[in-house]
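Just dropping this structure here.
Here the complex is missing a single protein chain, while all its other protein chains stay put.
Showing subunit A:
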Amino acid sequence: MLEMKNINKAFGDRIIYQNFNLTIQDGETLGIVGPSGAGKTTLLRMITGLEPIDSGALLLDGQPIDPYRNRADAGKVGVVFQDFQLFPHLSVLANVLVGPVYAQKTDRAAATQAATALLDQLGLADHAQDYPYQLSGGQQQRVAIARALALKPAVLAYDEPTSALDPAMTTDVAQLIKGFATQGMTQLIVTHDMPFIDQIKPRVITVGGKDNAQTTA
């Protein structure tokens, strides 16, 4: 269970979150929606440690975590970035291996076996030696998902997962996320694409607007 308790966040004079609370239960898929500039991505960046929290607590299974300052807590929430941010100079397999081999110091042979299984599960087995530029947008996104899952995160977060895809691909992503939900994966989807959310039908909270500061989910 991931919890945000009494979170405050401001950029200069602009208050983005004030005493904000959020709970994501284990195995739950949560959609965070709202207009552009509402602070959805800021929320995701705070949870994943890419943005500092001004005050408040981030708890994972009741234990406080601080992925912004503490590297041991990084990776507990995996991220699939809006523009994927794959490493262009590394093959698909090497992209997936970076976390386990270098950060978790997993034995390379064991990590390769796990990464290959992950790529196979995501339909990318034939692309393990390809480079990101050789893949379609949808395939690149699945590599980004595999790379995030390789660290076995407690929560998998997606930042605007449909923004870099053509409309035909969004149904595939929705199916993938629904499949993960069925397997009991805890997921967080930040998006402003309501038709996409309607395909997945997760619990949804809205951020932004004048009552953003008091939002409690």
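Going forward, a contact is a pair of C-beta atoms (placed from the backbone, for glycine too) under 8 Å apart; a residue touches a chain by one contact, two chains touch by 3 or more; residues count from 1.
One rule holds in what follows: contacts and distances are computed from a predicted model.
In the listed set "Putative amino-acid ABC transporter permease protein y4tG", "Pimeloyl-CoA dehydrogenase small subunit", "3-oxoacyl-[acyl-carrier protein] reductase (EC)" or "Peptidase M1 membrane alanine aminopeptidase domain-containing protein", the entry agreeing with the UniProt name of the missing subunit chain is "Putative amino-acid ABC transporter permease protein y4tG".
Within the full complex, the residue among A:50, A:114 or A:205 touching the omitted chain is A:50. The chain not shown here is touched by just one of A:16, A:32, A:93 or A:151, and that residue is A:151. From the options A:15, A:59 or A:98, the residue with contact to the chain not on display is A:98. Interface residues of subunit A facing the missing partner chain: 48-50, 67, 71, 74-75, 77-79, 81, 83, 85-89, 98-99, 102-104, 131-133, 147-148, 151.
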